[in-house]
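A single protein chain has been omitted; all remaining protein chains appear in their positions.
Chain lettering (A, B and C) follows the sequence in which the chains are written, and residue indices restart at 1 in each chain.
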Amino acid sequence: MSTIEQSPPAPGGGTPPPAPGAAPARRRGGAAGDVLWTVVPYAASVLLAFVVGGVVIAAMGYSATDALRAVLTSSFESRFGMVETLHKWVPIVLCAYAFALPLATGKFNIGAEGQLLLGATGGAAIGITFSDLPAILLLPATLVAGVLAGALWAGIAAVLLVRFRVNEVLSTVLLNFVSFKVIDWVATKVWPDAGAGHPATTPVGEGARLPLIGEAPGLHSGVLLVVALAIFIAVGMRFTPTGFEMRAVGANPRASLVNGVRTTRLAGAGLVLGGAAAGLAGAIDVAGLHGRMLEGMQSNFLILGIIVGLMARGSMLALPFVAFGIAVLEFGAGTMQLVAAVPVEMVLVIEALILLFLLLSDLARNRLRGAA
Amino acid sequence: MTATPRLEMTEVVKTFGPVRALDAVSLEVGAREVHGLLGGNGAGKTTLMNVLFGLYRADSGAVRIDGREVTITSPRDAIELGVGMVHQTFLQVDTYTVIENVVLGTTLEGGSHRGGLAAARAKIAEISDRFGLDVDPDAVVEELPVGVRQRVEIIKALYRGASVLILDEPTTNLTPQEVDALFASLRTMVAEGMSVILITHKIRETLAVCDRMTVMRDGARVQTLERTETDAEHLAAIMVGESHGTYQAPTVTEAVALGTAPAGTVVGETPAGKVFEPGVSIAGVTVRNDHDVDLVVGFDLEVGRGEVVGFAGVAGNGQVELAEALAGVRPLRSGTISVGDMVLSGRPTAQWLDAGVAYVPEDRHRDGILPTSGITENLILGSHRSARVRRGGLIDWRAARQRAEEAIAKFAIRADSPATRAGDLSGGNIQRVILARAFAHEPRLLILHNPTRGLDIGSTRFVYEQIRAATAGGCSVVVISEDLDEVIAISDRVIALYHGSQAGEWRSDQVDPYEVGRRMTGLGTPVGGTA
Amino acid sequence: MTEFLTLVVPMWVVFTLAAQGTILSGRAGVFNVTQEGVMALGASVGSVVAYKMGSNLGGLLVAFAVGALVGLVLTYMTTQLRMDQFVVGLALFFAATGAAGLLYREVIGVTMTPPKIDTLAKIDIPVLSDIPVIGEPLFRQDYVFFFVVLLSVAMYWFMQRTSAGLDFRSVGENPKAADSLGINVTLARTWSTVVGSGLVAVAGAYFPLHFTGIFTDGMIAGRGWLVIALAFLGGWRPLYVVAGAAFFAGMDVLGQKAQVIGLGIPHQFIEMLPFVATLLVMVFAFRWARQPAHLGLNYDRESRLAG
Partner (left out) sequence: GGSADGGDDGADKVAGIFSGPVTDADLNALGLDALKAAEKDGASVSYAESVAVPDIEGKLRQYVSSGYTVVWTHGSQFYDATAKVAKENPDVNFIAEFDGVPEDQPENLWVIDRNFHTVFYPLGVLAANLSSTGKVGYLGGLSLPFSYAEVHALEQGIEDSGKDADLKPVWTGDFNDTVKATQFTSQLLSGGNDVIVSSLNLGVVGAFEAMKGTEAGENWITVKYTDKSANDPEHYAATVLYDFAKPLMAILDEIESGTTTGVYVMGFGKGADVSIGDNVPTEAKEAAEQAVADVESGATEVELDQSEVK
């Protein structure tokens, strides 16, 4: 059993030989380049989608040019168009958060529409029962109620997930269906509006309405609220430890756990936050748009939110912009039907095309970049 | 070799985007030959073999088997040509049984599935005792210790009638006995006419089992030598050679890292007469394994400040459970753990980290990194709430990025930039990231589980020096490793772990590796620490 | 009881068929979320073709083919182009939904007399159909029912009892391992998604061909999403799905029955029952409710991150 003398540490102390061919730290593009890389393909893909969509439309004997011009430009042609687009943007972006925040922790929240509806119900409940409170009290109360209701609804899925390991896709999907029944009950039995001819609650008090900006049709101030929120979320996810932890859990729960992150707790929290966002969407649409809780007010925001959330690929910064693009599309597509008498189903097809081409485009981008 | 070689790879080129991973590499392997493939991290060994096995598509170059030119575009081709590969990271379906994993992708003989499985079982049994690779065919693999899963991988290859068997760093998980057994099996295989390609970082192993060896560096072949025309020193010279200037006689650390040092070599001053102030105390600790079985029961241990305690043991004897208990990751069923005078047991993991407990886990991919996040993110993980990385309430990314750049330089992490995704790094480079994180932590208790597995010489030596630096600063270190040489070399005390309890304790200058080997496999009666 | 079964069986057929189609690709790792759209498309195609050809079988087959086509697009974009399975799925859901309406509009157009087709005739299994309670509902059914029964058994057999099935499932559990053993990951994912998506479309076609005799806008009414829930409820296993589908259908019928009988409570709460009950069941379901390890993850041979 031998003991060899310790030779003096190699010159340069504890530094190992430089790993063979270690590449010097190099970055690609630079800010300007990045923007270019992001914008160009998106534009290109939208264009492509329209070419193909146009062919389909023309093939069906409608005026492709009118139709497509409508989709692209109608948001920007009139003040009314911009207002409508922004009003659509609000629930889309919020539902996108509802999906993206849980996704950051690796959980799929497919329940945004249920959470939105519950949020709307919560908001309406306050807005109706305390309808004669002044706005300073009633408006915040309405919005908060919406947020809480949405969070609570998502909270069910969170508890099922954390306590009972119930897959969140399943629970959130099912909770959507439950929520449809809940609001149908609220709108036809609890606060039914006899005149409405449609399941809807009676109007909320004036104090619960979001102030409008500019002459009719006014832009409801919920838009500003959401802009602020978007900034807050972008900063929060990037710079707060909690935001970092959420992304860490999404990237690798085990490693996060080993490094002191309370993973299950966060996963649950993610769902609840998402629900809160969707709930806010509901409350804002009540307070800003419909003035009441309406059956069907969830529209197709769930799907659009998921799509936006996925297309933003985890970037809370990009998300609001992607959402705006989709909102423009949504509004434009609506106009297309009016302007060119294109059947309403065509809208769906065009949207699908644009989506697919968008995906293709950032595929192309990555390939190009890889080569570059 | 005079006869046509079993395998010939000529001028193989493989690039990944900018990276030229293989630069016209050639390799001949004869029949009835164990061929060693050596080289540092990222040298290109795995890539070369991945090309041979059809996982990567070479840009150019030719492959001949028994003199016949072949094109291999997928693993299926490779398998049909009698090439089998045991990968660096096991490729197994965790939820399947051993037998299911083995027969996967083969067409079972015998009409029915059942009948086929029966036939397969027989064949596996036959392979097992022919090559001394015993496994329980009906065990679910996710419940098997690493060493056994290793065997399953080999059996998978043999079951498919491989005539050329590739093993990528297979010995990292094995006890000396297991290594000897594996090498014995390899000899049997070549005796029966097979060819074996063995990738390893350890010269002693190479010399022990290989007939010839090829040394790679930086994507190119440096040299191919006969076992008879070389020795440890010489090989070491070729391997480390150019990478840092002219070659001097290996330091003892290098010797250990290279596996050229005589068994039982100790690094640094002998622990004889060393005295340590009390540092970490572990009292009556009991923890469960993932199947809710108390695996470690009533475990007691004192680790002094600046002391290195090494645990030697066969994978699956409670190492993971113990390590995670010490790191505050796995809840204690009973007992206490305290660092200095602070009792940590029962507190959330974050507080352990704050108290200066640093943990380098065994499974770097599963427990170590955020694969899709950059190196910067990975380096602050765990300390992201500490004052070090925060300005105001927020994380100071610029500072974090600077620290990352320093770490990349200091630990020679091979990456484009601090933004490189950790998942894209090589195993060894991932390990460097994890170590950098741990040492940046200014630890008071450092738990290292297989810290140098898969690391090349330079890195290994670097790790040892970091450990020594830490102990100099009064840090208590617990090293858990299946690499016995390593444990003996860097520890002041060596403890053999068997079924979650201490099966023997030695002062590391008084260890007989084979004695330890016996104890950690449950043979012989435990002896107390020698006075 | 007999009458209860008779009411349950048709919905069971729909849920089972669509769910089997979903888990088939799911076990290979492809998370198909196009159901709501593909079922609508299947319904539209099924009724239109059946109406024009005057052959229900023709309608079913063409519906299958169209669904299969959607599946092909899905796999091409996810296995070849490696586009996100979820997004592509949702995009295809949009496209299919739109196409369903368009097709009907183009072929049938605006009319006051909708093109009704004769719904599927029932087949009588001699002796068995005379068994007291269960004979009538279980052995006097249209051939789609019998097909679904056979399909379910066949899928169970294939996945659990054959080595081909063993290989197949490994693709969804660990594609890299499967690939390294020469199993063709892309092939497995492609055929299973093509067939699976075809089955989903047939499930859609069953609505006009059994329930209504005609395609109507939005007739799937969210049942496609329930199918996804069902796949999870059934732990992506053929026989569990059969049970889960029976549970869904059963609760559905019970809900309606409760309303027809007229309990005091508002009908909305009765209509919630199926969903709430499923959630409750899931609380105890974690034992079996596991999903393929690589469900929804694309596989890229040369990348570390996916494997």
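Convention: a contact is a pair of C-beta atoms (placed from the backbone, for glycine too) under 8 Å apart; a residue touches a chain by one contact, two chains touch by 3 or more.
This one's a predicted model, so the numbers in the text were calculated from it and none came from an experiment.
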Where the missing chain makes contact, among the chains that are shown: A, C
From C:G101, C:G198, C:P274 or C:P292, residue that would touch the chain that is not displayed: C:G101
Among A:T188, A:N252 or A:S361, the residue in touch with the chain that has been omitted: A:T188
Candidate in contact with the missing chain, chosen from C:A221, C:A243 or C:V283: C:A221
Residue touching the undisplayed chain, where the options are A:V56, A:V159 or A:A196: A:A196
In chain A, positions touching the absent partner: 63, 66, 78, 80, 84, 87, 181, 184, 188-189, 192, 194-200, 216-217, 285, 289-290, 294-297, 299, 331, 334-335, 337-341, 343-344
Contact footprint on chain C, counting only the chain that is left out: 3, 6-7, 11, 101, 104-105, 108-114, 116, 119, 207, 211-214, 216-219, 221, 223, 252-253, 256-257, 259-262, 264, 267-268, 271
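We take it that only the chains that are shown with their structure count from here on.
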Contact graph of the chains (line, ring, star, complete, other): complete
Distance from chain C to chain A - Cα centre to Cα centre, in angstrom: 28
Chain B and chain C: spacing of chain centres that average the CA atoms, whole Å: 46
Geometric centre distance via CA averages, chain B-chain A, whole Å: 43
Sequence positions of chain C contacting 2 or more other chains: none
Residues of chain A whose C-beta touches two or more other chains: none
In the complex with chain C, residue positions of chain A that touch it: 60, 110, 160, 164-167, 169-171, 173-178, 181-182, 184-185, 188-189, 303, 306-307, 310-311, 343-349, 351-353, 355-356, 359-360, 363
In the complex with chain A, residue positions of chain B that touch it: 17-19, 40-43, 217-219, 240, 243-244, 249, 251-252, 255, 261-262, 264-270, 324, 327, 329, 348-350, 352-353, 359, 361, 366-373, 377, 380-382, 384-385, 390, 393-395, 397, 405, 408, 410-419, 429, 458-459, 461-462, 465-466, 469, 509-512
Residue ranges of chain C in contact with chain B within the complex: 161-163, 166-167, 170, 173-174, 176-184, 293, 301-302, 304-305
